[in-house]
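In this view, the complex is presented without one of its protein chains, the others remaining in place.
Letters A, B and C name the chains as they come in the text, with residue numbers starting at 1 for each one.
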């Protein structure tokens, strides 16, 4: 176990992998590159990775349409980014921690959250972010970059308790790299040499602000040098490359080689095909056709071609997968729609024990509901 | 004038000068290094730079002794760091802005503050941080690193107003580089390409925390790469080298060559010979003899030897300088000691106009003073 | 200052500032000749446009304010009119935004910085309370921070977590800051113009629930609605309700309802400036009615309702006929949207508060 005294700066830690081209395993067509090695995943895993990417894409479309129909609230789409989300998820062991943002729906699903649980916050349910026992996922982080120092702290905590089989994986966007919390979290990670993997989903945009206005640094990976930690750039639309890079980083976190440092900053270079959220209109700030170049490297298409080339996927299996996805989505939506929460549950879990003043407020709300009924709260009185 | 659209990342900006040895002009004895060039300063300037360094060292000793006698409050000594402070000050043009911390007494003095003004906050006077007209110094910054985004903003403001002859110089310590505000301020500086020079006085310690526990980055200069701005390491005990590097950075800020970027991060490598402040006892966290290596490169000694070698300094001049310094210090101390402030001045300058509630509070204080006298406020009643 | 994207001829700043402030004093009366129908967010935009055209030192900065025109469209069109030196998309960093805005203000610019939501202003808290608030005092009047930090605030729009904050009390507790909250389009314009011209730092909170709720006639000229002055929105003799921002509207509805149903005559005071507080108007109204309710979205405990109640009993206890009731957000984190109607004060709860206070 490392102590703070071992956190001396380490020359290798400053190696800037950032300026190199992103690591790829599949070319844009899904063919394995000649100099690349397919990660050690079973055929089943490779196929189910594909299925999850496909599920994610379908989930996205369904969520957008539910939002348009007013059945759920603002939704942050992930199309184009599912490959990176699913691949990082596959790289995790069950006990590893995942810290997602509002966009990592697929990563959460892969790491153990039910589809219905992804929909609950969108339905506005009080228990929207509830986490089931045994699932090591954090409630999604909405204030940008705030998860980063927490990820460092969680990794540190596991390390202090000798949980050498447990690492922490923290997602964030390119915009997040500008926040002070990115800096403080990564600097602590470098100093305390904690088992954490920081995945920057560089989707080129922070709402309307393009990557090149976010920072004058050439790459995001090179920012690792400022913290003495390794920075790696990977093609974020290549699920196999993302898997390989994340897997290696997690292994290193748990069991670094001599002189190697635990934390890694991964820049997964990708693109947000759609809007920032359903409340956003990208046409005000970017050209429609910007997406075209990226779509040619689409993660779903590449995985499909890869699996077909490998003889692991055919039309029958594809149809089977589609049916399963459809059934899962329908189930999930049905299970949350119409769900309601008792109003006074807002007083639950504020503190371990309800303080007197909160109990009075809870009673007051109950008595108002009894007196006037629930409709009175929703009436917009004019 | 640059606009945000020109703030694209620039490959050169990412050049890491950081890993190189610190730039020197004088060797440890004060001899000009064979490959070095003495900056273009007049003989008078060189001598008065020496005088100011000497003044700074004397001021330090006097302030420490005043504090011991209870005549001033907590003081942050600068011995060992005066060379860098004075040299950066000499590199500034009159109109350039200086943002000092609690330790940059000499830098403030060189840029136009009176010695007496340096003592006022230490005497606890209400107007302690008052800045005279025409002096472009900011009240010292106490919350660590908060000056950095402000420096960026000031440089940006000058730039927007076409003040191409005005740059901003911002001091901070090695500890400050860990704060989010360092990151945000430098990132903005890179993106908006503002005429600012960021001087990290890396004195190896942030109170009791040594540089190598502050960050796992090998150097602080290399952190510039994360913002696409140039990082330079300089021997902070070599006044001529600090002058040359700062002067070049300021010139670049005001008038960059083609493709060059305005902001610079300077890491001035130095050492705090004494305590963090008069309230600090360094023997609890570091070895006394650690200072020895650094004292061998002492800025005052090096400048003395340099000037003597150049035939610019002899014993007569040295005595003259000592007399002047003594007189100045005595004057300054006399002029502030015994000074008092009217209690209700605490209500001045809170807002442009005194709000009613503050006026009432001011009146209340006045009537209490009338009723009970000032002594009653200072009595520790038991 | 270099030429800008604006095609309005810019008169030298000092002159125009004086000129305008002469006009302004008349404005609130009947001098304004032309008006235009606007909702609150349009009025904000109009104020920004007006001041940017008048004073080329005014710059707008923040996340997504330029190309995108702001996530609520409050800065739409400014980039086209004033160019990318004066309407600036920044990196995603609130302390950086407020810190650089302080720096801009120090060098005679008049920055208007946007925090995308009030709940995302906390990373800038240190710059606001430790520096913006104290620069004048620290420098003994030599330096000032004529900056405005705008932030949409409040709940009721089914927004995700952290998007519905209403923590105005945090800023009111820091001497040196001014805190302003409009409730109508006309006030939004006049108060924002006054805030931009104000020599001190202003936290300007915009009730996003009513950004588009209604329109009213707003004078097209540059006018100031003075800071530090509350507005009596409804006269009454039985009880005063003090409120601000989005809560003014359900309060007015509640006032009408209790008038109809219970014959209670409610006075409604819209505070408009929360710091410095218009103690005079607060106390005058209370001395008339002798009963008060304070309505705010923020959690009850240590919210601004406490300050108002404490002030009233300090200044006018002998007029007090009933406990001052606080109808406020509960002391819990704002729940996800399904329950926000239960969390926020609604006309229902305000009526109940009024009735209780009057029947005491």
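The working rule: a residue touches a chain if its C-beta (ideal position, glycine included) is under 8 Å from a C-beta of that chain, and two chains touch if they have at least 3 such contacts.
No experiment lies behind these values; they were computed from the predicted model shown.
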>> Using the touch definition given at the top, which of the shown chains does the missing chain touch?
In response: A, B, C
> Thinking of the whole complex, not just what is shown, which of C:42, C:187, C:307 or C:338 touches the missing chain?
Replying inline: C:307
>> I'm checking contacts with the chain that's been left out. Which of B:159, B:187 or B:215 qualifies?
In response: B:215
> Thinking of the whole complex, not just what is shown, which of C:46, C:116 or C:137 touches the missing chain?
Replying inline: C:137
> Among the options B:58, B:309 or B:361, which residue touches the chain absent from this view?
Replying inline: B:361
>> So one chain is hidden, and I want to know which residue out of B:52, B:82, B:158 or B:181 touches that hidden chain in the complete assembly.
In response: B:181
> If the missing chain were put back, which residues of chain A would it touch?
Replying inline: 1, 3-5, 126-127, 129-133, 138-139, 143, 146, 148-158, 160-162, 180-181, 183-185, 187-188, 191-192, 348-352, 355-358
> Considering the entire assembly, which residues of chain B contact the chain that has been omitted?
Replying inline: 73-74, 102, 121, 123-126, 128-129, 142-144, 175-176, 178-181, 206-209, 213-215, 279-280, 284-285, 340-341, 343, 345-347, 350, 355, 357-358, 361-362, 365, 368, 372, 376-379, 381-382
>> On chain C, where is the contact patch with the chain that was removed from view?
In response: 95, 119, 122-123, 125-126, 129-130, 133-134, 137-138, 161-162, 167, 169-170, 172-176, 275, 277, 298-299, 301-307, 309-311, 313-315, 317, 320, 322-326, 331-333
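By our rule, only the chains that are shown with their structure count from here on.
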> From the C-alpha centre of chain A to that of chain B, how far is it in Å?
Replying inline: 43
>> With centres defined as the mean C-alpha position, give me the chain B-chain C separation in Å.
In response: 39
> Do you know which chain C residues sit against two or more other chains?
Replying inline: 89-91, 93, 95-96, 123
> Can you list the chain A residues in contact with two or more other chains?
Replying inline: 178-181, 213-215
